[in-house]
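Sharing a structure below in C-alpha cells format, with a few things to ask.
All protein chains but one are shown in place.
As written, the chains take the letters A and B, and residue 1 is the first residue of each chain.
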Amino acid sequence: MKTEIKTISSGQVAVVSPVGRIDAMNSKQVRKKFEECLNQTNLVVFDCRELEFLDSTGLGGLVSCLHKTISADGDLRLSGLSPRVKMIFEVTQAESLFRIFPDVDSAVASFSPDQE
Amino acid sequence: MKAIITVKEKEIDWFRSLFRSCHPLLMQICKKPFLEYLVDFSILCGCSEIRLVTDIPVQRVEDLYGDGSRWGIQLSYSSIRETDGFDEVLEKNSGFCRNTTLLVFEGFFFLHYDKNLDYSDFFRSLPGGELKRCSTGRLSIVGGSPENRSRPTAESPLLETTPLSSVADIHQLSIEILTRNPERYVLPGYSSENQAFIGQNVVIARKAEINPPVMIGNHVQIHKDAVIGPGAIIGSDVIIDSNCQIVNSVVFDKTYIGKHLDLKGKVVGENSVVNPIDGIQLHLEDEHLLSQVRPASPRVPFLHRLVTRIHALLAMILLLLPFLCCVSILKMQKRWMPQKQSVLINSQGKTRKLSRPRIAPTGYIGKFALLLSLDRFPLLSAVLGGKLSMIGSKILEDTGENREKIKEYSSYRPAVFSYAEAETWPDENSEWEIVERFHLARKSIFHDQILLIKAIVNRIYTEDNP
Partner (left out) sequence: MKLNKEILKTRPVFSPEGRLDASNAGLFKSRLNEEITAEKEIVIDLSRLEFLDSSGIGALISIHRKCDKERGGLKLVCQHDRIRKVLELTRADRLFDIYDEAEAAAGSFLK
C-alpha cells in the first residue's frame, strides 16, 4: 500500500493507494498507515485503482477513517473505484457516505477552495 | 403428440459460470424453473410424452421430476454428444420419434405463451418445419401431417421467443412477467391480490414494507424495516435481514441477505450479486453481508468414518517400524524423494499440504517399501484427522485445472488409495473418474473393504508405481 503527499494551493493532500484487498486480515494495518497520514494533513484521498475487494471489516475500517478525518475538520474522498468495488459501495449503502471521483486528480483538485 | 427438449452445454455455460450450484435447466424465472415453462407448454399443446436430450448431466433434474408423473406425462432422458446436430438428436431418439408429431425445443431460450389460449388446434394444423427462432434457439415441428401443407394454418395464438444468453435476460424476463402478465403462466405462490405472489411459511416482520408487484417464495423471513419491492422476486428459503431494500431485483433460493443492504436492479444468488447491465459479478464471501443458506453437505456416515479411522490406526501401528527402517535406508541410498504437495480435500476447494514422497522402484529395499505402500504412509495421519479416506477418489493436486474439475465432482472424496487402483483401469483420459463415480455412489462399507484390499494387492503387482 503506497502513500504520498500531494501539494495543492490550500495545503497538502495525502493520497493513499491501497492494493489488493482490505479485509479482516489487514484492515488494522490500513488504519495504522492512515493514522500516520493524519499526522500530516486532514485532507485524504484513497486512490482505489488497485483495490480489488473489500469485506465488511474493510468497509468498516474505511468508514472509521472517514470519521477520523471529519472530526479533524477534513475529509476522506475516494477515487478510481473499479465497477466491482463500486457495487460493494452501492449495495452496502456506503456510497452515500463518501464523495467519489473517477480519478485521483479530480479528487485532489476537489479540495481546492474554488472547488469546495 | 410428443416433445423433445434439447439443450447443449455450450448454450448454458454462461449461466453455469455465474451460478455454480443451480442446474441451468432449473434456473428460475419468476421462481418457476425454466424447464417447467416448456413442460407446461408441451402439455398445453397436447403432448403426452416429453424427452430431455442433453450433453450435460441431468441427475438433479431427474431426481426432482423423475418420470414426470406429477404432470401426468411421461418424462424420459437421453444423452447426446457435443457435436450432435438436429438430425443426430432425432436419430438417437428414433424410437421416441416414431409415428408421431414432434414439438422440438432446441437451445436455451424463453418461450412466451399464454396458458389461457388454445394451442392444440393450431399445432394440429401445422405442416412441419421451423416455427419460431431467436439467437439462442428455435421451436420446430417435425412430422406434421403432410396434408396440412396445402391447408391454410390456423391463426397463431401468442408465441414468441426471447434468447437466454445473459443475466440481463433473466432479470428482464422476470420483472416483465411479474409486472405485466403473470396470469399467462402457472406461477408458484398464492396471490390474494393482484401482483403479490406469496408462498407458504413466509414470516414478515410487522415493520417491514411489501410493495407489489412482488413475488416471495416458501420459508422466507423478512425482518423489520426491510422494504421489499416494487419489482422484487424472492426465492424460497431466503432470509432478508433488517433494513434491507430490495427493489427491481431477483433473489434466488437459499440466500441470506445481511442488514442494511441496498439491492436495486440486481440478481442475487449463491454469495454473489450480479449487475445485469454490465454483467459484473461481485462475490461476497462475508457472511455478514451475503451468504448462501447452505444445506448440510453430504457427510460420510459415522460408521464409515469410524471404520476408516480404525484402518488407519491399525496400518500406522503395523507399518511404523518397517517405515522407519526403510526410510532411513532409502534416504541413505538416495532412493527416497520427499515431496510436499498442496492438494484439494473436498469439492468446495479446500486445500491441505500433504507429504507425498516418491520411492525409486529399484533395489530390494525400494521394492519392499513399495510392496508395503510405504510411500503412502505419511498420508495416514491425514486419514486420522478426517481429511482423507482410506479408499476413494484419486487425490487431486491444487491446480487451476483440477479446481475446475471438482466443481463438477460433488462426490469427490480423496483417499490414500483410489478406486481406480482397485480396478486396474488405465489411468488415461480421465476414465478413472468413471470408476470413482460408480463406486462413490454405492456408499457401501463392505464393498469399500474389498476394493481397498484389491487396491493394495494391485499395487504389489504393478512394480513401477507412480
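By definition in this document, contacts are C-beta pairs under 8 Å (C-beta built on N, C-alpha and C of every residue); 3 or more make two chains touch, one makes a residue touch a chain.
Treat the numbers as computed from the prediction; the structure is a model and nothing was measured.
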One chain isn't displayed here. Which of the visible ones does it touch? B
Could you tell me which of B:S21, B:S78, B:S156 or B:N218 touches the chain that is not displayed? B:S78
Applying the definition given at the start, please give the residues of chain B touching the unseen chain. 55, 57-59, 76-81, 91-96, 419, 423, 425, 431, 433-435, 437-439, 441
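Basically, only the chains that are shown with their structure count from here on.
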With touch defined as at the start, can you tell me which chain A residues reach chain B in the complex? 55-57, 83-84, 87-88, 90-93
What residues of chain B sit close enough to touch chain A in their complex? 258, 260-264, 266, 273, 275, 278, 280, 282, 284-286, 288-289
